[in-house]
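Single-structure report; data block below.
What follows is an incomplete set of chains from the complex, kept in their original frame.
By letter and in written order, the chains are A and B; residue numbering begins at 1 in each of them.
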Amino acid sequence: MNVDSILFGSAYYDEYMPYDRIETDFQMMKEAGFNVIRIAESTWSTWEPEDGIFDFTHLHRMLDAASRYNINVIIGTPTYAIPAWLAKKYPKILSYNKNGQELYGHRQLTDITNPDYLRYAERIIRKLMEQVKDHPMVIGYQLDNETRSAGAASLETQALFIEKMKEKYPDIEDFNQEFGLDYWSNRIASWDDFPDIRGTINGSLSAAYKRFLRDVITDFLTWQSNIVREYIHEGQFITHNFDYSWIDYSYGIQPEVNQFDAALCMDVAGVDIYHLSQDKLDGAMIAFGGAVGRSLKKDNYLVLETEAQGRYDWVAYPGQLRLQAYSHLASGANSVMYWHWHSIHNSFESYWKGILSHDLLPNAPYREISEWRKEMLKIEEHLRNLTKKCKAAIIIDNSSLTGLDEFPISDTLDYNHILRWMYDCCYEMNLECDLISVNDSFEDYPLLLVPALYSATEETLRKLNTYVKNGGHMLLGFRSGFSDSEIKIYHDAQPHLLTECIGATYDQYTIPRNVSLEFDGKTYEVSEWMELLRPIDAEVWASYKHTFWNIYSAITHKRYSNGSATYLGCYIEKDGLKAIIRKLCEVAVIPLPYYTFPIIRKEGTNDFGKKVQYFFNYSSNNQEFIYDGDDGKELIGNTPVKTGERIILKHWDLVIIEEN
Amino acid sequence: MNVDSILFGSAYYDEYMPYDRIETDFQMMKEAGFNVIRIAESTWSTWEPEDGIFDFTHLHRMLDAASRYNINVIIGTPTYAIPAWLAKKYPKILSYNKNGQELYGHRQLTDITNPDYLRYAERIIRKLMEQVKDHPMVIGYQLDNETRSAGAASLETQALFIEKMKEKYPDIEDFNQEFGLDYWSNRIASWDDFPDIRGTINGSLSAAYKRFLRDVITDFLTWQSNIVREYIHEGQFITHNFDYSWIDYSYGIQPEVNQFDAALCMDVAGVDIYHLSQDKLDGAMIAFGGAVGRSLKKDNYLVLETEAQGRYDWVAYPGQLRLQAYSHLASGANSVMYWHWHSIHNSFESYWKGILSHDLLPNAPYREISEWRKEMLKIEEHLRNLTKKCKAAIIIDNSSLTGLDEFPISDTLDYNHILRWMYDCCYEMNLECDLISVNDSFEDYPLLLVPALYSATEETLRKLNTYVKNGGHMLLGFRSGFSDSEIKIYHDAQPHLLTECIGATYDQYTIPRNVSLEFDGKTYEVSEWMELLRPIDAEVWASYKHTFWNIYSAITHKRYSNGSATYLGCYIEKDGLKAIIRKLCEVAVIPLPYYTFPIIRKEGTNDFGKKVQYFFNYSSNNQEFIYDGDDGKELIGNTPVKTGERIILKHWDLVIIEEN
């Protein structure tokens, strides 16, 4: 979805305000250069204070003000937080899961398969749509927010799961066999014997239920989308606020949602990206999160939420909010929207601070983003709708994530850590990557990186073989090709069909202690995981350095038809992985710049068909580099730039060069 | 409450004894100089083995023995541990809380709002009172013990809470507004929609429930007090055993009880103080706990429990039990009572050892406290009823504690840690402090220290302004004046009304990394918390040392009318805080001695109107100092002391000087 203007704004909650200040707020937003706000999600109880009694006062106040100040509006359906009266009336709406029955209070605890919930949700969506659908400032709709299944496992929800299993396995013997249910006497002769899934110790069954819960979310968003689509006009869009896995900040792919599937019903993907700041601001999560956003619709995406002040330790140094905003655009975002306008004076997220602090006065963040907006507006047409074409792609896969959740490598090295380890190495080397699904086409990428593809169908494995055969260069990481789509381990030489293209196999693996490997003349520590590889017809790029494990290979490489497959059988320190990727970029003829993090380069093609390069300095020190692009113009300063020119980047600063 | 003689003794449980040895025990107690025992609390099932069947055999054995040996008795009501038959009969008596329904076994798990419990509690109290009220050895009564609300959240208890909310907020819209219930759809249109409080994510609501549970305890103790008062005689007192927050030992103020309110129904405050020992004995908790005890009735207090041997690592070095006993007296205690006489051979607290070990023979602790008693008796009339008059006070505040519980600074820096950080600095500098409530008068104190007064009414804030205006000197700590009494954050410049007296404001704060500040020529590390202060009309005493945060102030100071207000916007190492306090003592003209911890000085005025100074050595090494008081007499050795005399304190030893 192309935009005429970068969307710039925040979530706005008139209903949370401690006193009436809507004119002040809109005036301040206008002065800051806002062209959009996101409203209405989260506050169902405001819109429907009692069953069937609707009150859209605050909504219309906001819409009317939006008209007066000419600020666009994205309407969110308020379904992710239910009113107390609804929970009282239909207690089963609160999810029954591994914790027992959830109590009312928190958001995202509803059982979204519950028919009563769905009936009430539909009604409030329709009532809301009727209020807003013809309002001229409304440009789009957000379905729910960061949708969750709340681990729903009521008898009714479990019955839906069993029904799906029945359909997939008409012969219950196939089910028993595929899931290995003989083990510990878990076999069932009748679907009526299916036990409470919450107690299962069967990793395949647990994984299947997690997949089912992801499908529940897809179905739910599709269902909402269908309702909303009945009302929307030409030019309005449907989106959703997708989030990421979370370790006190956005980190990896979201395990609880199949975002590829869920995005099918939408016009544009929306994401929320929260990241570390101050000395820990490195831009990696912005790039990673953006790559996810781009991948969902293979298009530009919206940043629907990102931090203004956020948590205590996210308060940005001067210049960082500006740097962050450009970083989003450089990844292909068509919006920078903050959560949220004002810090909240009560409840739960009082210290997840917005642009304004609790005093609601203009402050440092407000001034910095206002200034950025003015600066950016002058060059906006060169920045919006950036088209990115990466030479490398990394496969992301929820099924493998779940598989490694069921059968973890260790307490620390989960799927997302492996993924980010690989992604971050590329990022720091200035190798921009797409993130793709196993269902996507691999063919356009000279280089394909495959981290821990633990669960893969034979079809996928054949597709990878074919990719290599057709000339692709693949870096396959450890723990790949090990199990099928039901997390059943393949029972022949590992990594199953991929032995063909990698030309190596193994049947043992262990936790390395005092193990290292040498690659390209340097020694790297091996930790967490090592497979004891035996080459078949591959070249050995590295063996383990260890008294006993030295008889085994660690990295193998095989030229296979027109392409090559490199297998990395262990977890090594990042510098080691970077050395491998650097070598593979040579093999795949992908040029890499000589400068690396904290200098980050991102590029794309703008609406004028010109190549735009961003150069960021993610550090508190000045950095310099020799510009190696074509002659062009630095957009912010509007100054010409020549190939070979020495460019100095001040701390937390950037330049944007549009090639001639 | 004045005493004729320091109360010296312990809890005594004849009913726990493995065999009949009551004569031996009383003889040993008498020989040790006991003049009081505390009995009857904890063992309801002994007094009422079956519903309505009472057996006071052990009680009378103890009372009779007390008469024979002329030892006074404090009677405790046994209500904090219920009999098994009562829990069987009325299962709802066991508290229903966040854990679900509690199981029978532990003490303090009753729902003290439960009418059946209250009916049975009243009966056993009355039965007990009838047995003891006329006994000549009974000098006082202890209501319950370390009363807890057990987080009671049954529907019935919650209904009481809702009722209070209704009364306070007749218009439910005011309630929604004050508590910010629009957030996440928590708004209610009818009190009938009020959801189970246990699920709430609203910090204000959660805090209000905690306050309600504190009020439940106040009501309960007042109710008990009223019953007991029907029976008591002239000269008998009512007390309670108040405890502290707990981190393996007594540490800070007790969050679950409003001790100021609860103490209103009593004649004298009682406390139990448990502290570290051996190399970690520093006297700080004895001083802090004593300051709490003094504050509750603005009078001397009783130490109803302190450790004899206690836990494994509390076993005292030779001399420490003596030092501890004097330390209590020096804080204004009129009793030293141990928990407990004998170590218990079964159950739960077998290794919370009493004076006697499990062999029930005279041992090192028994001998040391006996000797102390003999030594102290000779000078007792100079020590009892010590009147203390501190020049500095520290505000303690349960509402702020709860506020910072709901919205924590970090995992480590909670309210009590901030309070103790401030208290301990004063203590180690030999600045004796009172602990006072926001409802107390501030006027008598030249110096007022205010740690983290996160929740404060506008009335309180005005009172602080007035205090400064009238000539007081206030050190205001970070996180003060931020929210109102319902933990709703004030929505103007922080710290709200206090900006007036401190002459500074801020709207951002963060977690310091590599931040320090310089004060009085020395550099101190800043950690955990920093507010980015901007002076309005205050003098800047210190700014942050940091690449970016150096534009903000850390400490500001303002002469305001006749007084001054110093604002400390961050958490710094103790030496830094001490430097600030030292400077403020100069400003407030409070002299501080040159010697500091491990030499601790405590002082007061005795019954003869003379000033008594204790000098303690809390260390394993000898210490010496130059005595700077008036000429007087060292009481223990009965030797004259002159100003300027060099005094040597042996390890874990002390001197007591009464000025002439």
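In the analysis below, a contact is a pair of C-beta atoms (placed from the backbone, for glycine too) under 8 Å apart; a residue touches a chain by one contact, two chains touch by 3 or more.
Because the structure is predicted, anything quoted here is derived from the model rather than measured.
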Homomeric assembly size (copies in this file), of which only 2 appear in place: 3
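The working rule: only the chains that are shown with their structure count from here on.
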Centroid distance [mean C-alpha coordinates] between chain B and chain A, Å: 50
Parts of chain A lying in touch with chain B, wherever the complex brings them together: 13, 15-16, 18-19, 42-46, 49-50, 53, 78, 81-85, 87-88, 102-107, 278-279, 309, 312-313, 315, 317-318, 343-351, 357-361, 363-364, 620
Residues of chain B that touch chain A when the two form their complex: 177, 179-190, 192-196, 198-204, 407, 409, 487-494, 507-511, 513-514, 529, 532, 547-548
